[in-house]
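Sending over a structure as C-alpha cells; questions will come in a sec.
Removed from the display is one protein chain of the complex; every other protein chain stays in position.
== chain A ==
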Amino acid sequence: MPPAAATKLGYTPPDGGWGWAVVLGAFISIGFSYAFPKSLTIYFKEIQEYFSVSYSQIAWVSSVMLASMYAAGPVSSILVNRYGSRPVVMVGGVMVCTGMVLASFGKSIVHLYLCVGVIGGFGLAFNLQPALTIIGTYFQVKRPMANGLAMTGSPVVLFTLAPLNQFLFDSFGWRGSFLILGAIVLNCCVAGSLMRPVNKTAGQKPKTEPAECNGAAAEEAATADTGAQSDNLLTEENQSEGRSQGCVHRFIDVSLFRHRGFLIYLTGNVVMFFGFFAPVVFLAPYAKHQGIDEYSAAFLLSIFALVDMFIRPTTGFLGNSKWIRPRIQYFFSFAVSYNGVCHLLCPLASGYTGLVVYAVFFGLAFGMVSALLFEVLMDLVGSHRFSSAVGLVTIIECGPVLLGPPLSGALVDIFGDYKYMYYACGVFMLVPGIFFFIMHYFNYKRLDEEKRQSMAAEMRTCEETVQLKMSQDEKADG
C-alpha cells in the first residue's frame, strides 16, 4: 500500500526504470564508503615496519579516515542541497583517488594521515551522503527495497576488496597497491555518472485542484499514511516554499532539531553506535582468545559477512511489504533490540559451533539494522530534508563510532575477559531498542492525530472552494 506522501513531493518518484541504475550507482558508492577503510588494514603490518611505528599509530590512519568521513557529513549535505548528487559523488571519487595516489609516494606516517585519512575520508563522505539522498528522490513505494539493495554494497565490496588487496600487496607491495586502489576507487565516478537527477517535470500534478478534492479526501481516508509527519511538514513547507527555498535548502536544515522523529532517531542512534561496531572488531580476537586457530577465526568473519550480504536485501524486501511498511519504525526497533539480545547471549556460546551460531545470528542482526538505518530516517523526515538530516546525524555519530571500539578494548583489558564487553555492547543496543519502541509508539499516535486534524482541515477548505466554484459558475450562468 503506497503512502500518499508522493503527491505532496510535487512529483511522482519513478519507483523503477532508471531508478534501478541509480541503485547500482548507490551500491558502488556506499560499498566503497564503508568497505574501503576496513580493507586497508591488510597493509598496516608492512607500513608499520617500513616507517618503524607502533601498531596504534598505524591504526590511526583508519580512525582518521572514518572520522573525516563522518565529520564531512554536513559539508556533503550542503553541497548536495546546492548542486545535487551527481557532481558531489564525482568530485568525491576524484578526491579519494588523489588521496591514494599521493599516499603511495608518502615519506612519513603523517603524510599517510593527511592523504589517506583526511582527503580520502572527505572523498568517501562525498560518496555516502549523495548516494543515500538520491535513492529517496527516485523511490517512494519501493524505497525500503532500494535502500536494502544499496546498503548491500558494503559487505559485497568488502568481500571483493579483501582478497584483491592481498593479491595487490603480494604483487606490488604497499606503494603500488595504493596507486592501483586509487584507480579502482575512481569507479565511484562511474557510479556518480549513473546518478542522473530525477526528472521532476514528469507526472507533475497541481497541488490545489478543486476537482481533486473529493477524490483526494477519499483516497487519503482509505490509505494508511505513514509518511504523515513528512506530509504535514511538507504542506507547511509548500506554503512557505517560495520564501524558504532560498535560505533553508541552500545550507543545512537546522530546524530538524525541532523535529520529533529526528530527535528520537538521533538520541537512540548516538547510544546505539557505542556498541554497534565493537563486536565486529572483536569477533576474531575473541575467537582466538577461546583457543580457536587463526584461520577458523577469520572464517567466522566470512560467515558473518556472507549472512550480512544476504539479509540486507531480504530486510529491504520485508520492509517494503504491506504489513511492515506502515510501521517500519517498529521493525527497526526490533532489529536494534535483537542485536542487543544477541550480544548479551554471546558469552553463553561455547566452543567453535557456539561461535558459528553467534556469527550467523549477529550477521542477521547487523544486516537488518544496516539495511534499515537510513530508510527509517527517510521515513521520519521525508526525502526532502533527508540530505540535511543525514549530514547532521553523521557528524554527531562521529563520536560514538570512534570511541566505541577503543572503549570496548579498554573493557577487555581491565577485566581480562571478553564477556563484560559483550554485556556492555548488548546493553548499549538493547536500551535504545526499547527506547525506540516506546517513543515511536507515542510518535505514531501523535502522527495519526495530526493527520486526522489536517484531513479535517483539508475537507473544510475543499468544501469551501467547491462552494465558491459553484457560486462562480452560477454567476457565470446567471
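Heads up, the rule we're going with is that a contact is a pair of C-beta atoms (placed from the backbone, for glycine too) under 8 Å apart; a residue touches a chain by one contact, two chains touch by 3 or more; residues count from 1.
Definition applied: contacts and distances are computed from a predicted model.
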Check your understanding: Which one, "AP complex subunit beta", "Large ribosomal subunit protein uL15m", "Embigin" or "Two-component response regulator", is the UniProt name for the chain you do not see?
Key -> "Embigin"
Point to revise | Residue, one of A:L114, A:V156 or A:V190, that touches the chain absent here | key: A:V190
Point to revise | Selected residue (touches chain absent from view) among A:V156, A:L179, A:V356 or A:M459 | key: A:L179
Study note, to complete from the structure: Listed in rising order, the chain A residues that touch the chain left out are 2, 4, 6-7, 12, 49-50, 141, 170-173, 175-177, 179-180, 182-184, 186-187, 189-190, 193-194, 196, 203, 205-206, 209, 211-212, 215, 219
